[in-house]
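Notes follow once the structure below has been shown.
Yeah, one chain of the complex is gone here, protein chain that is, but the others are all in their spots.
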Amino acid sequence: MNYEYMLGAYSVAWVIIFSYMFIIGKRHDKLKKEIEFLKQLDK
Amino acid sequence: MNLFRTALLLAKKDLYSELKTKQILVTQIIFAGLVIVVFSFAFDPANNTTKAVIPGVIWVIIVFAGILGLNRSFISEQRNDTMQGLLVAPMEAASVYFGKFLANFSMILVVELVSIPFLFLLFDFKFFGSLPYFILVIFLGSFGFIAIGTFLAALAANSKSSEMLLPLLLFPITTPILIGVVQATKIILTNIEKLPSAVAWIQLVSAYDVIFFVVCFLLIDYVLEV
Partner (left out) sequence: MSVNLEREKAMLPGSGLTETRGVNLSKVLFGASAISMLVSLYFIFIFAAEESTMRAAQKIFYFHVSSAWLAFLAFFVTFVFSILFLIKRKRIFDTYAYVSAEIGIVFTIIVLTTGPIWARSAWNTWWVWEPRLITTLILFFIYVAYIMIRQMDGVWDKKARLAAVFGIIGFADVPIVFFAIRWWQTKFHPIVFGEGPSQKGGGIEDTMLVALLVTITAFTILYSYLLYKGVSFENIKIKVDRYKEKLRETLDK
């Protein structure tokens, strides 16, 4: 009983956590590309 | 005390420059009037149930008119860089805060004096409650709102988009005042028998006023740093 609510709530919570980590990952990648570009400039 | 005197001086300067043009005051009053008219379209004034909305409407117009005045209180100091002048003057940052607060507070009182009777007129609201308590609630609520509003206006003035930032900062912080003051106004205006609970709400708002006035006094040095 009420399984759909529980599944809904848990999936929402996990989606939020994972999307936050995904956003952080994207930020990391962007910064890494910038560092690579700056390293290239020096060479 | 030196703090008080310099603050009074600053408040006088602000109020004099405002009285010359009357620009902000008039804008605030007209804006309050327009909000009242819009509310009279949104809620049918003839209907009896809209009487229940009146306490909320009073505070909505005070909040919106107040934001207009608060914005300009520090923006005007940026125009000729007079903010630097204030900071270099032999007055503490706390007097700048207090002076601005007094000026804004007087202006909002004038706006309330004009717009609340206008509201009662348009909504055909018979004032049955007790006038002294009503004035007390309006006074205390505006006090707290303008106290924290002046402080946050000083904070937001540092940004280019200060007009957008100030409401964003101000509304969440002033929710306790708004809740307390709307409840108290409702009790005072409609069912006056529940006066003890209204007094309890007034106590909450006063506690908020005292706490945040002191906190703002303490923290204003950090905001107005060069």
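The chains carry the letters A and B, assigned in the order they are written, with residues numbered from 1 in each.
Methods note: a residue touches a chain if its C-beta (ideal position, glycine included) is under 8 Å from a C-beta of that chain, and two chains touch if they have at least 3 such contacts.
If you're wondering where the values come from, they're calculated on a predicted model, not measured in any experiment.
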Sole residue of B:57, B:103, B:165 or B:189 that reaches the chain not shown, by the stated touch rule: B:165
Residue among B:93, B:155 or B:188 touching the omitted chain: B:155
For chain B, residues in touch with the removed chain: 148, 151-152, 155, 158-160, 165, 168-169, 171-173, 175-176, 179-180, 183, 197, 200-201, 204, 207-208, 211-212, 215-216, 219, 222-223, 225
Where the unshown chain meets chain A, residue by residue: 1-3, 5-6, 8-10, 12-13, 16-17, 20-21, 24, 27-28, 31, 34-35, 38-39, 41-42
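The rule is simple: only the chains that are shown with their structure count from here on.
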Between chain B and chain A, distance of the C-alpha-averaged centres to the nearest whole Å: 42
